[in-house]
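One protein chain is absent from this view; the other protein chains keep their places.
Here is subunit A:
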Amino acid sequence: MATRKRSGSGSKRHLKEKVVQIYESFFRGEDLTSDNPTFWDEFFLLKPKIPQLEAEIQKLTPDQLTNMEDNINLLVIQCIEMLGQEHHIRLVYALQTFSALLTTMYQRVAQDPSINIKTILLGTENPNSKMQKLLEHCNSVMSGDVPDSLKSMVLKLLLIIATGIDNIDDNPLVEYLMMHSLFEPLIHLLCTSTERQQHGYDVVLLLMFLVNYKKHEAANPYVVKLSILDDELALNGYGQVITAALNDYVMTTFGGMQNNTGGWLSSLTSMVGGIFLTNDETQPVFRGQRSSGGEEGMLMALYEAAHLNRNFMTTLAHSSATASAPPSPPATLPPHQSPPNLAQIQALIDNEQPTNLLVTFFQYCSIVMADTRTEASINKCNLCFITLTCIVEEQFANSIMHDQNLTFKVQLYRLPMRHRKIVPEEPPSQPLASTLIDLLVEFMMCHLLKKFPGELYEVCVGVLQRVLSYQKRCRVRLSRDWRPLWAALIALLKFLATNETVLLRRHNIFSMAQQVVNIFNLFITFGDTFLPTPASYDQLYYELIRMTQVFDNLFFMALRYSTGDGEFKAEALRLANCLVNVRAITLHFSPKIDAWLASQNLSTPTEDQILEVVRKNYDSLILKLQEGLESYERYSEKSYRALLSKLVKGAAAFARQRSDAAALGHHSAALISHYTTLPVPTIC
C-alpha cells in the first residue's frame, strides 16, 4: 500500500487521504490488486469516506459505469467476502462501503433507468451465488450473538436493497431475497423484547417491503410465511412495533393540540397518564421529526398483517405491558441518533397505561381521517379504511371489539369546525366496536365538502355495514346511543341529494345512497336482533319521520333518473325500491301525527309526544323484508392495487431518505468504538 503512487492527481490534491486516493484510482479502472495480494485486507482496514466514494461513483457516466463493471464487481465480491470475516473492523467497513455503493448505484438507476444495476454490481457470472453468500452472511449476523449496531447495519443494508427502486417489482436484487428467504431470522428478531426495541421498526418495514414484491404475480415466500405465521411472540412483537410507531404519531398530534388549547390538557392527561407531558418538553425535536412521517410504512405493515394473517387478530387486542421486560441494553448509540428511537418510544409506552393496537389504530385513524386535503392524505385515509375493512371481516376481531367486558376509554381526535366547538370531555368507557362507530360517524360528518371524497365514503359505509352485519348475525347489542349514526347517515343522504348534479360527474351517488338506505333497512327490519332497547327502535322512527324531507327528495331524485334514459337508470330504480320501507314509515306515521296534533290542537309537539303516537301505530304498518341487507363482498386486494403500490412507493421513498449514509455512519462508529474500545471520532 505504501508504495502506491498518486499517479495523475493534481498537486492540489496532495492532502487527500489514502482511502480517497484508492477510490479515485479504483474508479479509473486501475488494477490495484495485482501488485499487492493483501490489498483488500488492507483496504477494509481503512475507514471508508462515504461522501468521497459516492462522489466518485456519481462522476462516472453510464458508459464508464458499464466499463467499470469488472472493478465494481470485484469490490462487491470483496465486500461480501469481508462480511464473513472474523475481523470486526473489516466487517464493519465492508458493510459501510457496500451500503454506500448500493445507495449510490440505486441513485444512478433512479437518474438513468437504462443502467443495469444487476450486472454492474454482480456481473454476469453466477450472480446468484454471490447474493446467496451475502444473504447467508446477513442471516448469520442477524441470528448471531453480535452487537446490536451490527445487526442494525445489516438491516439497513437490506433496507437499502429493498427500497432501492421506487417500484419494488422492478428491483432486480430483491429477487434474490425471495430465493433465499430471510423470513425466519427477521421474525426471530421480533420475538425478543430487547432486539425488538432496537430493530423492530426496521424489521417490520423490511418485511412489509418484501411482502409487496410481485405479490400479485408470483409466489412470494414472505407472503406465504407471513400469512401462516402463528408464533404468538412474533405476532405480538410485530403488533407492538406498529403500535409504538402509530402511538408516537398520535402522541405528537395530540401534543400539538395540547399546546394550542389548554382545554385539551385535562382530557389528554387522562389518556396518556400525564407521562407524555414531561416527555414533550424533553424531546421537542424528536417529536417534530416523527410527525413528518414514517408511520405510513407501519400502517402498510399493519394492513399486510391484518389482510394476510388471521392469527394476527388475536394480537390486536393484546395489550402490551413490557414493564417487566429487562431494561434496554446499555446504549451503544449516542442518544441523539437513530431517528426512530424505538427504545425511547418503548420506554414511553411502558410507563404509560398499556395500550393495544386497536385502540392506537383507532386514534391514529381519527387523526388521519380528519385530513383529506392532499392526495397523499386521502391515500393514507383510504388505507386506514381498507385496513378497518379487513379487521371487521374477521370473526375473532369482531368478537374482541364487541366484548362487553373489554372496554376502553379512547380519545378520538375531533376536528374543530365552524359548526361545533370541541368540548374536552372524558371519553366514555365502551367496547371497541362502539368506538369504531364513533370514528365512522365522525368521518361521515366531517367530509361533506365540495371536494367530496366519495370513494372514502364508500369504504366507510362498507365498514359500517360489516360491523352491523356481525351484530345482526351474532345478536350482539351494543348499548350505545345510535342517533348520532343515523344523523350522520341522513346528513350524507341529504348531501347526496342536494349536490346530485355536481357529484354525479365523479361518483355513482345512487349506489352509495342505496348502501346507506340499506343500512337503514337493516335497522328497520332487523333492529330486533341488535338494537339495545325498544326505545332505540322508537328513536329510529322518530329520526326517520323528522327527516322525511331528505328521504322524499332522495326518492324523487331516484324517480327522476329512473324514468329518463340516463346511464344511471337501473341504479336509480334500485335506490327507489330500497326506499320503500322508509317511505312506508313516513307515509304511515305522518298523517297519524298530523291527526293527533289536530286533535290536541298542538303545533309544536315534543319528542315524547311524537314517540307516543309512533308506539301506538306500529301494528298497522307492514314492512318489506329485503334480501342481502347484511351481505357484502369480501374484501379483495384487486381493486386497491394501484393505491397500495402508490403507498409502498411513498414508504420506500421515506425509508430511503431515512437510511442515508449518515445513519449508517453512526452505527459504524458505534461499532468501531465497541470493538476497539478506543474513542473513534464520529466523522463520516
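Operating definition for what follows: a contact is a pair of C-beta atoms (placed from the backbone, for glycine too) under 8 Å apart; a residue touches a chain by one contact, two chains touch by 3 or more; residues count from 1.
Everything that follows uses one rule, which is that contacts and distances are computed from a predicted model.
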From "Phosphatidylinositol 4-kinase beta", "RNA polymerase Rpb4/RPC9 core domain-containing protein", "Replication protein A, subunit RPA32" or "Large ribosomal subunit protein mL40", the hidden chain's UniProt protein name
"Phosphatidylinositol 4-kinase beta"
So which of A:P532, A:G566 or A:P591 would be touching the chain we can't see?
A:P532
Out of A:R108, A:R480 or A:R574, only one touches the absent chain, namely A:R574
Consider the whole complex, including the chain that is not shown, and state which of A:Q404, A:T563 or A:S639 touches that chain.
A:Q404
In the complete complex, the non-displayed chain touches which residues of subunit A?
191-194, 230, 232-233, 236, 273, 310-311, 313-314, 318-326, 353-354, 356, 393-396, 399-400, 402-409, 429, 466, 469-470, 473-477, 514, 518, 521, 524-529, 531-534, 537-538, 570, 573-574, 577-578, 580, 585, 618-628, 630-634
